[in-house]
Every structure is written in C-alpha cells, then in structure tokens.
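Pasting in a structure now, in structure tokens, and then I'll have a few things to ask.
Yeah, one chain of the complex is gone here, protein chain that is, but the others are all in their spots.
Labels A, B and C are assigned to the chains in the order they are written; within every chain, residues are numbered from 1.
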Amino acid sequence: MDLVMQYLVTGLTVGSIYALMAIGFVTIYNITGILNFAQGEFAMIGALSCVSFVNLGLPMFAAIPAAIILTAIIGFAVERTVIFPVRNRSVITLIVITIGVSTFIKGLGLIIWGTSPRTLQPVMKMGPIQLLGAVINPQSLFIFLTVLLLLAVLYVFFDKTFIGSALRASEKNPRAASLMGINTSSMSALAFTLAAALGAIAGIMIAPLTDATYEMGFLIGLKGFVAMVIGGVNNISGAVVGGLLLGVIEAFSGGFISTFYSDAIAFGVLLLMLFFKPTGLFSKATGERV
Amino acid sequence: MAKLDNVLYGHLWRPFASLMVIVLLLPLFVKSSYILTVLILIGIYSLISIGLSLLLGYAGQISLGHAAFFGIGAYVSGVLTAKYAGSPWIAMVIGIVFTWLVSYVIGMAILRLKGHFLALATMAINIIFFILILGLDEFTGGASGLVGIPSLSLFQLNLGNPLYFYFFVWFIVFVIILFSMNIIRSNIGRLLRSIHDSEIATETLGVNVAKYKVIIFSLSAVYASLAGSLYAHFISFIAPPSFYITFSILLLVMVMVGGVHSIWGAVLGTAIIMFLNEWIRYIGQTYFHISGQVEIVVYGLIIILVMMFMPKGLVDILERLWKKIKSVQIKGAEKRKMTTEKGA
Amino acid sequence: MANLLEVKQLTKKFGGITAVDRIDFSLEEGEVVAVIGPNGAGKTTLFNMISCFIPPTSGEVIYKGERLTGRKIFELAHLGISRTFQNLQIFNNMTVLENVMMGVHVKLKTNVFSAGFRLPTVKKNEEIAYQLALDVLEMVELKDFMYKKAGNLSYGLQKQLEFARAIVYHPQLILLDEPMAGLNDAETNRMAGYIKELKKKGCSFLFVEHKMATVMELADRIIVMDFGKKIAEGTPHEIARNEKVISAYLGEEAF
Partner (left out) sequence: MKKAVKGRMLLALLIVFLFGIAGCGSQSTTQTDNKGKDQGKVVKIGVIVAETGPASTLGHAQANTVKLIQKELDQQGPINGTKIQLIMHDYETNDTKAVIAMDKLISEGVVAVVGATQTSTTMAILPKAVQANIPLMATAPVSTDKENVYMLAHSSSTIISQVVDYLVKHNIKKVAWLNARDAFGVIGLPAFKELAKQHDIEIVAHEEFDATASDMTVQLTNIRKKNPEAVIVWSRTPGAGIVARNFKSLGFTIPMFQSTAAANKGFIEQVQGNSDNIMVVGSKLSVVDQLPESDQKKRILAFRDAYVKEFGEEPDLFAAHAYDGIQLIIEAVKAGKTTAKDIQNFLKNELKEYPAISGTLDLTNPLKGAKADGLTLLRIENNQWKYNQ
C-alpha cells in the first residue's frame, strides 16, 4: 500500500512542477494565442538569478521577489522588441521566433552563469515528512501550496478584476476589445510580463529539487506544454489538473511498467489527447464556421 | 509548351545548371578535409530541408520531428550493415520503405491537427523515437551508440574517400531537387499550395486533402531517411543525441532562414546555417577565446532577426537584389542603345 | 427530364433547436432553383447538408439515383457537383490563372510519382488545364488579370474568380452560396449573365440569395424557408402572390 502512496506523492510533486509551467503557457496562449517556446527559459532565468541574488548576500525573502521582477522585465522586453511587431504573422513564423528567443536566452544564461549546475537552498529547512508510509519532501509541499495559491490569485485576477477580463476579451476578439477601448497591444505586453513572472516562480520553486543549469528550461518547458494540452488549452485550472495528471501518469507508469519508458508513455498520452480531444479535457469544443 | 512551363514557374534549367557549376568547382577551392566534411554535411542536410520545404513551404504543414525519420534511416542502415553485415544499398532501401510505412501511419493520425498542436505532436513523435533507440540497446547500441558502420562503395569506386563521397552526395541532392521541382511544377505543386491557402476550397475541388497531406509528409520523411543512411555511412558512428529535437529545430530554422517558399531557399538556408555554425565558433575561439558559448547567443539572435525582417527568407532578398542589378543593366543597355541611335 | 437532385425529409437538430425541419424538394436537369428566406431560416444549414459539409440528423439527399449524404466532401466534385462559399474561399497567394487551373483537378490524372518523374501525362494535363482555364477566364472577362495574385483583386473580381473556378471543369450541378452578396449592380448583372449562359449549356443551379430582383429574374423555381420549415415552393410568379410568403418574409417589400 505504501508503494502506491509513494508513487502518488512523487507523481503529485513532479506534477505540480509541470502545473507551474503549464500556468505560464496558458496565460500567454490565453491572451495572445501564441504557444511560447521560451517559457522554459523564463524559469531558468528566474532560478539562476535567484541563486545569484542569494550569493550576493540577499536573504531568501528578498532574493525571490528580485528574481521574479527581473524575469518579468525580461519578459516585457522580449514582448516589446520581438513578439509585438510580428503578432499577426503566420503560426509557423511565430513558432520559429519563439524558438529563436529561447535559444538566445539560453545562450545568455550560459555566458552569465556558466555550465556547472547551481543549487538553491529550499525555503523551508525541514526533514522529510512521513505520511501513510510515503515520504514527502517539504519543498514539494511548498510547491503544491504555491500552485494552489497561484490558482486562486489568477482565478480572482482573470474573472473578477477589470484588467483580467480585458485580457481575456482581447484574446477572444482583439478588434471588438479595442472597440471597447481596451488597448490590446498593452494587453499582450501584460500577458508576457505575467507569464515571465509565473515562469520565474516555477523556476525558483523547482531549483531546490532539480538544481538550476542554463539548460533546465527545455525539458520542463516541454512537459509544461504537454500538461497544458492534456488539461485544456484555454483555462488555467484545466492546465493545473493536466500537470498533476501528467506527473501521476509518469510516476505510476514508471513504478508499474518501467521507469525506462515512463517518458515515452507520457508523450504517448499526449498524442492520444491530441487525436481525440485536441482542445484538452476541460474545454468546450469550438466548431469551425465555414 | 515548354514555354508555358517557364511562364508558369520561371526557369528550371538555368538555376539548376548554375548550382551544378558551383558544386563541381568547389572542390578546387577547398584544400582542407574539414571544409569538405562541412560541404558533405550541407549536402546531406539539404536533402531533409528540401523535404521540409515541400511539406512546410508548399503544403503548409509544420514538423518538428524530422530528426526521427533521419534517425530511422541512419539506424536501419547502421544496424543492418554494422551488426548483420548486410549490403549498404539494400539497407538503404529497407530504411526508406520502413520510414515510408511509419511516416504514413503517423501522418494519417496527426495531420488532422493544425499549427501549434501539429508542432507539438511531431515533437512527441521525435521524443518517443529517441527513447526507443535508447531503450532497444541490444540492436541500436543504445546510449553508447553504434560503431563500425562501413563506408559505401559504388561498383569499384571507394566512397570512403571524402572527395568521391562529396560528389556522390551532391549527385543525389540534384536528383532529389529535380524530382521535387517536377512535383512543384505540375498540378500537384498547385494542389499543395492550395491546401496551404484554404483546405476547404481544395476539398470541394475534388482533392482528398487528408491523403495528399500524408503523401507529402511521407515523401519528406523518405528524403530524411535517405539522408540518414548517407549520414551513417559518412560518420561511420551514430549515437542518439544527434537525432534529438534540437536537430529537428535546427532543420526548421534552416528552411525558414533560407526561405520556406522555395526549394532553392532550403538549400541556401542549410548552407548558410552550417557555415554560420563553423564561423561563429572560429571567431569565438580566436578573438574572444570562449569556445562554443557565444555560438548559441548569436544563433538565437540571427533566427529572430531573419524571421522578423526577412519573413520570406534570404533567398527572397537575394532575388530582389539580383532583379535590381538586372534592371540597372537593362536601363544601361537601353541608354546605350538610344545614344548609338542618336549618334548614328 | 429525370430528377437530378432529390432532397427527402432532410432535418438538422443542434441540441434543442431544429435548424432544418423535414425539407423535401427536387431539381431537374437544366433547372435553376433558388432557396430564399429571412436570416436564420436555416438556408445555409440546408445548403451545407446537401454539399455534405455537415451530416443531417435524418433524411437523405439523392443525386442521379445515388445516395449523396454520408459521402466525403471531395467525392462530390467527381460526381459533377461544385460549390462556392458565402465567405469567399479563394487561394490568395496563387495567381488568378493558377486558381482556375486548380478547378480542373478532377479531370487530371497526375499523381505525385508521375509528376516527380515528369511522365508525358503531366505535360498533357498541364495543357488541358491551361486551355480550360483560358476559355473560362475569357468568358468571365478575367483574362487580363491572369498573372495577378488572387489576393490583390477587388472583392467583385474575387467573387467572379471563385465562380470561374467552380465552373471550369463543366460540372452538372453548381451550388452557389449567396453569389451576389456584396456585389454592385454592374457585377450582379454580369454574374446573372454568366449563370444564364451556363443554363443554356444544360447546367443546373441551386443557390441561396437575398437579392430578390436577381432571384425573380434567374430562378425557374423558388423554395421559401422560415424557421427551418419549407413554407412555399413554386415559380417566381406564384411565390410573389403567396400569402404565407408575404407575411413571413416579403410583406413589407413592394416590388
């Protein structure tokens, strides 16, 4: 029995990392219709800049906000210089540009922070917790809480505040939104800044578990992508559930089938999702009018 | 009616011949075997980017997973020749047939998807393939790679010698260019471009759009498999890392930077990105004494700049440049003609 | 004249609402039938069901004795049925000539491999397509726009181009979804002229249209729909007098 519990706990831990990433993806996709390949790199910048701030002597509670703000600024700069001018180009051009951005930021990360992995001390220094025979790392509890907190904050932000609904409006129908006096260009800038900040939070949460290197962005970015597709492309709670589901699938397939093919199984699930329900588990099907 | 052909699609033979001239003359300029290796790799990678240009530029279907088909070709050739001492040519054909079947089945499944989701699905295929070659290590040698793939030999010509292999690879590139250009310069080419513009309209004109998308997808996969076999015999050693998504992304960048709308763009893009790679590393080493690090940053920057300011790729810029030079010459000629008339 | 097209009890339900409610009508060869009705009457849904774009909830469509419903969209062209779209679906990045040559696809026999190896059939097909396209372009007066990008044409010319592409391979039945929408008077008359010309050559038409003047001028028979039901059918003359039609739709129009 404790075996199943351990797989569940591991699945939820890894799943909440993917959920954190997926939230960043959905925020940008929800508002600008772009799947941002550079989202993983925002997490990398967040994690590594936080490590540098800590090394500069800043205490944890100052280093984390500083890293988040720094990444948000980079997200804003990326949007202004690269994304906004080409926003109505073809999907393929946008994909290649975001790949260019991710390669560029990865290169910067390499030059600034070098190649050796850096560790970030976990926020809470506690021993592992025993629960029903499964061992939980306090940091993953912390990640879990962060995901729930973010879920609540973003729900309130998007549904209850004016800016939030303005953001959603400008994605659904930019022309109508601008007629209503919403400045759609600043909306997309806001979306990127917000997503960069979310990416940074994800990076900072993940670093104590997996260490931060200039290359960490790629794989967790990809898994965040998969989580978003499974959960649902246009809503945040769907993406979080998608992330957790992906983590649990990986853990159980690793445990009971073989740890060797758990990644292949996770991507196999993605392919099945794309065939049968491309818009994800939790979103309404949208027909295409002829 | 050859005139109709040129009228519709522009000249085929003139660009074809001039590229042929370049390829034949190059070895005279090039002395070091290193540059020859880069040129051979450009030839091999051009095969894949030509296939991607058909799939992406003409039919409008994106793929971030072609490194997998490149890998299938390489591993089928590698395993059959290194482990079971099969003949390289039969292995190459088996690789192509196997890739055609695999890509046809995959194509039928994923080509219903569009844009980002298609990109994601092809990436998933690439990752699953990567994990499989790692996993089936008793065949593929897994993570430590596959050693001892013999070099090719055609009749009695030993293609292990880089110079002969260079001409052999580029001969195949020309055959594939001709085959692809013929496809484009026929109603199939029009059909692909119509799918790119509006799938519904193409369907109502009696075209089984799903079938043609899969055929072009499989054709580009076959090109990649052929390239994979050549690559395996050239490098004589293959390991999983060279068939990962990072290579699929590199291929996409080559096609987009060169100019996605034309086969020549694909070849040009491949050449430029490969030289860029070596150049940046050379400059990075000799002038800044950082090796490898500077390459990624400049790389990303160039992709962004080209995509933002030259959406049609470098081939379009060169073409417009040449038109200006041509028009200047024509004006000059007219002026000269007029002065002579005045003079006479 | 045999019945070219028979629509039997065609129905479409979206969740609770019945967009199209048991419609029956038939169309003979060489006949021009118009479908009219106020907005939201279910005309386009009926049209899309006939052209197999959306599957009907019940009922069927018979074309030359064969069942049409359930077929794939691309099979219709091979049976000689072509259609145009309410919101214009032309190939913007291709030239006018190439757009129309695409319409000839059904008649051509090239496939990827014959094209790749440049077999003689490819050249022959290109010439056939080119010739057919030229004739149609002449008829539709688009010849001097031949090498222009379709995307750069004016809306009226683009509508003519879509029409030309639909008729280039000489189909028997042409389905037009609001052909005159957005056209000025000169362009409407020109389009009506083309339809009359083709009618003489034996083509039959089924079209949805709002412009009453054109409907009255072109249609042999008119079918009137309101809230998904067929409320009347008959010659333009009869329809103009029919009480139900007037109250439902034509009441306020003096013509």
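Convention: contacts are C-beta pairs under 8 Å (C-beta built on N, C-alpha and C of every residue); 3 or more make two chains touch, one makes a residue touch a chain.
This structure is a prediction, so every number in the text was calculated from the model and none was measured.
The set of chain B residues touching the chain not shown comprises 7-12, 14-16, 18-19, 21-22, 26, 29-38, 41, 134, 137, 142-145, 147, 184, 235-237, 239, 241-242, 261-262, 264, 267-268, 271-272, 275, 278-279, 281-282, 285, 291-293, 295, 314-315, 318-319, 321-323, 326.
Mapped onto chain A, the interface with the missing chain covers residues 3, 6-7, 9-10, 13-14, 17, 110, 114-119, 128, 135, 137, 206, 209-211, 213, 215, 219-220, 251, 254-255, 259-260, 262-263.
Assume only the chains that are shown with their structure count from here on.
The innermost chain, defined by the distance from its C-alpha mean to the mean of all protein C-alpha atoms, is B.
For chain A, the chain with the farthest CA centroid is C. With centres taken as mean Cα positions, chain B sits 33 Å from chain A. Here the spacing of chain A and chain C, counted between their Cα centres, is 48 Å. Per-chain CA centroids place chain B at a distance of 42 Å from chain C.
With touch defined as above, residues shared between interfaces to two or more other chains in chain B number as follows: 200. Of all residues in chain A, those touching 2 or more other chains are 290, listed in ascending order. The residues of chain B lying in touch with chain A in their complex are 56, 60, 62, 109-110, 112-117, 119-121, 123-125, 127-128, 131-132, 135, 200, 249, 252-253, 256, 260, 290, 293-304, 307-308, 311. Considering their complex, residues 51, 72-78, 82-83, 85, 89-94, 97-98, 101-106, 108, 110-112, 115-118, 122-123, 125-127, 129-130, 165 of chain C touch chain B. For chain A in complex with chain B, the touching residues are 35, 82, 85-86, 89, 91-93, 95-97, 99-108, 110-111, 222, 225-226, 229, 260-261, 263-264, 267-268, 270-271, 274-275, 278, 290.
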